[in-house]
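Shown here: the complex without one of its protein chains, the others still in place.
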Amino acid sequence: MKKIAVILLVTIMALAFVSCSKKAETSSASSEASVQASARKDVEINVGGPTGWDTLSPFRTNVGNNIPVLSTIVYESLGYLDGSNKLVSWCAKEWKTTDNGVSYDITLYDYITDSAGNKITASDVVWFVKEACAKALKPNFKYVDSVEATGEYTLKVKFNYTLVGVFETFMIDTFVVSQAAYEKQGDDFVNSCVTTSAYKCTSFVSGATARFERRDDYWQDLSLLPAQLQPNVKVCTFHTIPEAAQLGIALETGVVDFAVQFQPSTAVQFEGNSDFTLERGESRNGMQIFFSGAEEKAVANDKYLRQAICYSINNALMINAALEGYGDEMHDSASTYALGYQDSWRTEEYYPYSVEKAKAALAKSNYNGQELVLLGSSNTKTVAEIIQNCAAAVGIKIKLNLMQTAMVTAIRLDGTQYDMFINQVGGFTLANHWNTRYDARAYKSGDATSRKDMVLADMIAEASTVNGFTTENINKVHNYIKEEAYGYGMYQPQQLTVWSNKLGIKTVVDDNIKSVVPTACVY
Amino acid sequence: MLRYFLKRLLWMIPIILAVAIVVFTLMTFCPGDPAEIILGSEATDEALEAKRVELGLRDPYFVRLARYLSDTFIHFELGTAWKTGIPIADSIKERLPRTMLLSGITLFLSFGIGVPLGVIAAVNQNRWQDSLCMILALIGVSMPNFWLALLLVILFAVKLKWLPALGIGGVKYYILPAISSSSMHIASSARQSRSSMLDVIRSDYITTARAKGVPENQVITKHALKNALIPIITMMGTQFGKMLGGAMIIETIFSIPGMGTLIITAVNNRDYPVVQTGSIFLAIVFSFSMLLVDMLYALVDPRIKAQYQRKGKMKRRAK
Partner (left out) sequence: MIMSGKKHKGQSEFSRFIYQLSKNKMAMIGLAIIILEVFIAVFAPAIAPYGYQEIDANALRQPPSSAHWFGTDEIGRDIFSRVIIGTRYSLSMGILATLISSAIGIVIGAIAGFAGGWADNVIMRALDVIQSLPGMLLVIVMSAVLGSGYFNTILALSVGSIPAAARMLRANMLRQRKAEYIEAAYSINCSPARIIFKHLVPNSISANIVQMTMGVSHVIVQAASLSFIGLGIQPPTPDWGAMLSGARAFIRKSPHMVIFPGLAIAITVLAVNMLGDGVRDAMDPKLKK
């Protein structure tokens, strides 16, 4: 009798297997209600993504600052990086520097108002910058030395380090918020905010949905805005759907029209489906492995061991396994998005997968069979297992230490706790990337893996300033790091977006990573 | 009985206090640096240290404990989450009702489906009804709950379009999540009920009742079931407790921001205030439900009621 239980169980699971493996179906009766015929003004869209904003506070960390829709329609910044990654004007009309980037004079538009009618002046911006510096949530604000209003609509900001990209990041990180409105509401804009954006947030449920409606009294002349900031939809609702399969289902059933930052495991179902368009953008982060620089570690002083590991990694397998093929091989530990990335690198040989070369390098190294520890977080399990397997194939023993993020952050700067560390890092510019990872002066114990290579630190310092950021210096740093194999870029994921063709998009508008901006498309 | 009830209510105060202190202490033993989790990997050493001082992490343990206890219990200032800055009172106000609704429906399904299944199985022991009920029950506990959840979504939301696939709103948004999370509990209920009924069904008083000509369904419901309820009620209480704190997988799959996600995410982010305060609220709800369970014992079994009313240990009678 209970044998029947097993048989029934198998049958049920088999039936489920069959029903599950059907491809994403078109639901013909999908929510037409959510996509109305597009007169330019009255389009309503639903966008779904795996992460959203927990609060609407203007003072935020970098987490969630690249989520499509939320990053452009909640708050307006001083400037915006357009489709060709150039800083263009948004709330700041113009800016100039007379001392080579140490300080900037910024002029705001003199007719900026927010949804409550408050007029924005330079003092609002100065207040915001000072608050942001004090809270230190976005790391770029640590480079602001001083900021002061020089007129009703002009301000001067001085930086303490002319790092490449500091000014651009400053312009993007500085939100334009009326100090009066913020202090009047008094709750840090947690659940509702008053902003200068063309969209007003009409409803916000933390961790679930955020609804935005275009307002009629927007202050700016639309012809002065770049294509990506055009408010072409009337209502946009953002849904936070963390479960990959559910995001796919939401797209299938029409609950959302766009799936942004789509997980590859589910996005692949929509490939080749004529009712949907799948777009591959460029990711800002890559997936890298960094070697410990702590003195006692075998990998720290053994260049050939590091190179052997780099050669042994089967990047194509990783891209297929972890990303269903939606990824590219890298040519530097920084992603192609980083400012300063040289085109010449794309054709260079960068530790391609080669068991022979790996074994040759291993022979030259001092590796004597000991077990190396690979540190990673719980969401890099697939990658870590592949590295372990590939290294074993050339004779290197690796033990995995995968932990939850909090425990990883506790030890990731301490190179004595691991031999290798998997991470996903980006960086707006190469200088950011180097400074965070390879600059021996960055932390008390050395660089991000406790390495104290002062030669490299000096090279980085020279190349990171606005004047020093030349092709020659950039290549110097790139070649040094590549030769030493301190860090290795394994693959760069593609940012996937899928949308329903029922939207009838006439012109797709992409941002600087070739990823669609749902609110700016022409419908 | 009223004395017992009041005594138990009074006991809740030291329990809540104990939970607050224990959770606080446990969090201090957790490896991981909250400052770094908040500020991210690019923060300077000075910024991290400043943050730690701001969060009070550099103060000695007893100072922090005293401050926390006085803020929470004397001033009722629950503070804000370290990671997101959201006031904790707001988060709990929004999320606790959702979790309670979900747990309530799940418990209702567990009791309403599981117990009858178990009773039918027990009454027909070793016959086909027994096997069928037990098979149905075992499917629930053998199938991983995320698997069942997604199957239900595909069937009811995609193909039949009767229910929404995810999100929050009215009661209908909680039906599929409740069914998914109840499958395991239905199995437990069914098996416990069956076992418990079997314990009771062969007692002398049942035989007597049958001999007296009491109709069979009355025998089952009025006599047997009532006496079999003790383990069933115990299990319900424990289940409810578990549901309150930990339905993270179901909440993630159905995009329901509830207490499970709040607390487990906060533990992973070492967000001390959220974990501490969240645990206190759950402790309050859980204590109430345990009190309810113990009161139900007394209602169902007069022998237990008598024990509550008597003071002190059971006395040795014989010498």
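The letters A and B name the chains in turn, as written, and every chain counts its residues from 1.
In the analysis below, a contact is a pair of C-beta atoms (placed from the backbone, for glycine too) under 8 Å apart; a residue touches a chain by one contact, two chains touch by 3 or more.
All of these numbers come straight from a predicted model, not from anything done at the bench.
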item	value
Of A:Val205, A:Ala227, A:Ala244 or A:Val522, the residue in touch with the unshown chain	A:Ala244
Residue of A:Glu385, A:Asp414 or A:Glu484 in touch with the missing chain, whole complex considered	A:Glu385
Residue of A:Ala321, A:Ala360, A:Val466 or A:Val508 touching the missing chain in the full complex	A:Ala321
Missing-chain contacts mapped onto chain B	11, 14-15, 18-19, 22-23, 26-27, 29-31, 134, 138, 141-144, 146-147, 150, 184, 187-188, 191-192, 195-196, 198-199, 202-203, 230-231, 233-235, 237-238, 241, 245-246, 263-264, 267-268, 275, 278-279, 282-283, 286-287, 290, 297, 301, 303-304, 306-307, 311-314, 316-318
Residues belonging to chain A that touch the chain removed from view	1-3, 5-6, 9-10, 13-14, 16-17, 20-21, 244-245, 248, 263, 265-266, 268-269, 314, 316-317, 320-322, 378, 381-382, 384-386, 388-389, 392, 399-404, 407
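One rule holds for everything that comes next: only the chains that are shown with their structure count from here on.
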item	value
Centre-to-centre distance between chain B and chain A (centres being mean Cα positions), rounded to whole Å	38
Chain A to chain B touching residues, read off their complex	1-2, 4-5, 8-9, 12-13, 16, 19-20, 25, 27, 29, 54-55, 57, 59, 61-63, 136-137, 139, 142, 187-188, 190-191, 205-209, 239-243, 245-246, 249-250, 252-253, 255, 404-407, 409-410, 412, 425, 432, 436, 443-444, 448
Chain B residues within the chain A interface of the complex	30-33, 36-45, 47, 50-51, 84-87, 90-91, 94, 128, 131, 134-135, 138-139, 142-143, 147, 150-151, 153-155, 157-158, 161, 164-168, 252-257, 261, 268-270
